[in-house]
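Here is the structure we will look at.
Here the complex is missing a single protein chain, while all its other protein chains stay put.
We just call them A and B in the order they show up, numbering each chain from 1.
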Amino acid sequence: MNNRILEVEDLSVEFSTYGGDVKAVRGVSFAVTRGETMAIVGESGCGKSVTVQAIMGIIPMPPGRITSGSAKLDGNELLGLSPKEANEFRGIQIGMIFQDPMTSLNPTMTIGDQIAETLVVHRHKTYAEASRQAIDLLEKTHIPEAAKRVTQYPFEFSGGMLQRAMIAQSLACNPSILIADEPTTALDVTIQGQILELMDELQRTENMSIILITHDLAVVARMADEVAVMYAGQIVESGSVEDIFYESSHPYTLGLKSAMPSNIGDRDKKLTPIIGSPPDLFSPPHGCGYFARCPYAMRMCEDMQPTNFSVQRTEDHHARCWLQHEAAPAVAEVSQSNQDKDNAG
Amino acid sequence: MTDITSFQPSDEDFARVKTDLAVEQISRPSLSYWQDAWVRLKKNTRATISLYIVIGLAVFTLLGPVFWQVDSSLQDLNQISQAPSLPKTAALVGAYKRWDGIILEDFPAEPEAYAKSVAAVTELRAFEAATTQQVRITWNPTPGAGGYNIYRNHRAPEDFNDLGLPLGSTFGGNEVSYEDRLSLESRAYYYSIVPTDGYDEYEVYTVTAITPQMIITVNDARGRNLITADEENNLGQEIRLEFHPFGTDYLGRDMLARLMEGARVSLFIGIVAPFIYVIFGIIYGGFAGYFGGRLDVLLMRFADFVVALPFLLFMILFKIAFGIGPGESGIFPMLVTLALLLWPATARLVRGQVLQIREQGYIEAARLLGAKPSYLILRHIIPNTMGVILVTLTFAVPAAIFTEAFLSFIGMGVAPPTPSWGSMCNEGIKTMLSHPHELIFPATFISVTVLAFNLLGDGLTEALDSRMRSRE
Partner (left out) sequence: MLAYTLKRLLAGGITVWFIATATFVAMHQVPGDPLMNDKAVTPEIRKNLEQKYGLDKSATEQYFIFLGNMLRGDFGISFTQQNRRVNDIIRDHFPVSATLGLLAIFFAATGGVLWGALTAIYRNRLPDIIIMFLVILGISVPSFVFAALGQLLLVNINSMLGQSLIPVAGWGTFAHMLMPSLVLGLGTMAFLTRLMRSSMLEVVNEEYIKTARAKGLSPVRIFFRHQLRNAILPVITVLGPQVAAITTGGFVVELVFAIPGLGRYFVQAVQQLDYTVIMGTTVFYGAFLVFMVILVDIIYGFVDPRVRLE
């Protein structure tokens, strides 16, 4: 099927540090559909940024190390390329924007030059041509007075403007995928909305796929077509945005949901935090990574790594949880797979 | 892990378990900030070695003179510029007695006619046992010579142009002796005799090697308390000379004693001056940082201004202002200048730290709990700036040692005969080519000290840097 533009299989990344090896990503697989938005959601340190950086090949190695897996862009392998080969797709087929636009642009180069640079390098344009195109790109991201703005330096821009400039820069070569690594986390809420709107608009006009990394379920709900929930270096649940929100099948997804404010339902209901902290990835647990925090933990969860069960209702909905096992006892909140609710109840 | 595909869970496996959420495991031992820093400093080999060197230097400076009771200003002109060596002995001899030399009566002082060439002299030999007091040589005259030139070299001459130092001449073919008293040491000398016609040399020479014996006169030995007054009779007896393990300088002063005394001066400046100005900088910067506002702006403007003042010029001005002439010790003005001009760096650093800490949540929390400013400063702000201050202090020490060495080197520091490492280098540089140890020792001491403090400072920076803490 050709509408899968990016397919990631069994990706694992480790970092060697003074204290030992950190297994930051442990066998992650997902696929991105052409023209759609895929959201990777999870708390800080769960490995979501490392996953996309590994795909882009911008993990510092050493200390980083990709221990297994493949990532295919239109069938072409991206992992393990030489820097020269990697630069054939970086910035051309995949663009990337980062969390903090304030520090993600070179402070001593003008915005225009930084956008133009991509075009000069990849499209072999002169700086003059590239600079003219940079103005168009800034206009496309709705930066007012773009012609004046290109000659300015990053410190003369506001945070929201910088993120727009970052987007303009990543769009320079019309990439088919835009990776946005927490693009709105460092911005205030009103700006967040504008940036998301811009991304939405550009996705439609440019017909590109977006991989959106975030810890904010509200952003996911607004933007995503598909969602992967990451926890402790693994994808614990994946599916369409409807599956994830309405048929949540992993206790961690449920936990995230109940920690999110909502304007529907009971207004007096308190938010429920997920108690505890994620496992130490120096020595990941044998069993389920969520075992220690899971309110539905079972004896087997401690030592047995759960398989990636497919949840019954839709084909593409998976959850890595023993509760999805046919023999597992039913839990009211969790949507269940191959079992008869009446039997277990 | 069990093979999942073949795994058939039982009901037992699905039993609900209660996980204990409240308990977080603490895998690392809990250490205080300083304990942690100390542990990490000890792990840093370079810093640890440096720490030992610094301790060694302190011992060398403070306890050294107790064990090595040699007067650093005592000159021993018999043993000038001696390289480091094992203890030496010398034969006890009487006072120097004049020697008239040998003039042969049955040999003509001038030949009847000067030949184009003559034969080299023969039987060049020591007239009597050669000592470091004098070397007397004699030789058989060569017919046709009207005089002889005497040369001395440290190595066997290769050819006629390599005879070495011209010692003197005799005027007369029958004057066949020479007495050498020119700064003799106990080593091999190569004496060469070249016959002359009274003015010009014939290109022939005769060489002999002579090694004078180390001697000391009775008077000298008594003056240096090497023998008791009534030991006069034991002429020829071997006595032990003063031991100079690091050799002597150009005035025969003991290098070890001078290095120890020099260490006192250098380390005094190196430690006291930074201490004064770092403390002043802490107070100044802390004041500016804590109270902030316009006072802060004003104080920091002044600090910026002081930074711009050139150090050396003021050192010289202070020296002159204190009425200290060129030959007198400049240690005090040096201390004053260091203290007056170098505090702004510390002040600025501490101010920055205080400004940062002042905004931290825990300060606000303490204030809301009713803590007084004095409590906040003593309990929260100072302990949290201690790390930075300690590092500054460690780096200030080598800077001050350098300054002292530099000033003493250009003759503005200590006054002779007081040694400092810098002034010793200054003296040593003049004899660098012939007696390198006079430069090498003080220069090494300065370098090793500065190196040790620098590495210690690096180690402390790393150990106290809280950003590094979480990385391990």
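Operating definition for what follows: contacts are C-beta pairs under 8 Å (C-beta built on N, C-alpha and C of every residue); 3 or more make two chains touch, one makes a residue touch a chain.
Keep in mind that this is a model prediction, so the values were computed, not measured.
Taking the complete complex into account, A:Asn87 is the one of A:Ser70, A:Asn87 or A:Ser240 that touches the chain left out. Only one of the listed residues, A:Asn106, A:Ser158 or A:Thr272, touches the absent chain: A:Asn106. Within chain A, the residues in touch with the undisplayed chain are 53, 56-58, 83-84, 86-92, 95-96, 98, 100, 103-109, 117-118, 121-122, 153, 155-156, 166, 169-170. Contact between chain B and the unshown chain involves residues 304-305, 307-314, 316-323, 325-326, 398, 402, 405-406, 409-412, 422, 425-426, 429, 432-433, 439, 443, 446-448, 450-451, 454-455.
Methods note: only the chains that are shown with their structure count from here on.
With centres set at the average Cα position, the gap from chain A to chain B is 62 Å.
Within the complex, the chain A residues that touch chain B are 17-19, 275-277, 280, 286, 291-294, 296-305, 307, 322, 325, 327-329. Of all the residues in chain B, the ones that touch chain A in their complex are 1-2, 4, 7, 9, 11-22, 24, 27, 471-472.
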